[in-house]
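What follows is a short report on a single structure.
The complex appears here without one of its protein chains, the remainder shown in place.
This part shows chain A:
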Amino acid sequence: MATKVKVTDLHKSYGDNEVLKGINLEVQENEVVVMIGPSGSGKSTFLRTLNKLEEPTAGSIAIDGIDLTAKETNLNKVRENIGMVFQHFNLFPHLTVLENVTLAPVELGKLTKDEANELGRQLLAQVGLADKADAKPTQLSGGQKQRVAIARALAMKPSIMLFDEPTSALDPEMVGEVLKVMRDLAEDGMTMIVVTHEMGFAKQVADRVVFFADGYIREEGTPDAVFNNPQDPRAQDFLNKVLNV
């Protein structure tokens, strides 16, 4: 299996505040990695450095062997291959649902308008929103919005998907529909890195669970190992709190 993501000794500081203190992580093709940990542990920041929405302070990131920190790297090209889903959806409110999905492939010359529309409708059907193609994002519920956001990311046919707390802004009854779409994606073999507080999803879908605290990766392993037999005291404490509510 090919290595999709290779992160080496990654640091990130905001002024004097160091939020990532030397992260090493490799993700293989088709792997689903779920990152958990308390708020402020650095897991979201780490995810955002993977497509350089955050500029790392030191260390290196390679995606499919391409060094993101190298000056000559065409970041836009690399990003085309990395889909990202945000906590607050970030749908484009001035466009229809279908236009949200087709904007990037058309603007970047990947597809003609017609091809993009066909792909867009197909992706909307895949996330269960075929009938919402012409709606505006404001007319959708939170769960629907997040599913559109996933379809939008998929329209660029990425080989890696990043999810930044995709269900944290949703009403509880809508969490399931989004997780189902993500589970389907995982089953289709998508390489996924997911930051989430949904421990059930982590247990069922993840190939590997990574526990973040204080800017470090403290624990890493199969869901079974991390959830049932954590070694790090911070991980034990955290899991104890979230699993025994």
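Convention: a contact is a pair of C-beta atoms (placed from the backbone, for glycine too) under 8 Å apart; a residue touches a chain by one contact, two chains touch by 3 or more; residues count from 1.
Keep in mind that, in the parts below, contacts and distances are computed from a predicted model.
Of "Membrane-bound lytic murein transglycosylase F", "Nitrogen fixation protein NifT", "ABC transporter permease" or "Cytochrome bo(3) ubiquinol oxidase subunit 4", only "Membrane-bound lytic murein transglycosylase F" is the UniProt protein name of the chain excluded from the display.
Listed residues A:33, A:62, A:84 or A:151: the one in touch with the omitted chain is A:84. Of the listed residues A:76, A:138 or A:244, the one in contact with the hidden chain in the full complex is A:76.
The residue touching the chain not shown here, chosen from A:152, A:208 or A:234, is A:152.
Counting the whole complex, the residues of chain A in touch with the unshown chain are 51, 53, 76-77, 79-80, 82-84, 86, 88, 90-94, 103-104, 107-108, 149, 152-153, 156.
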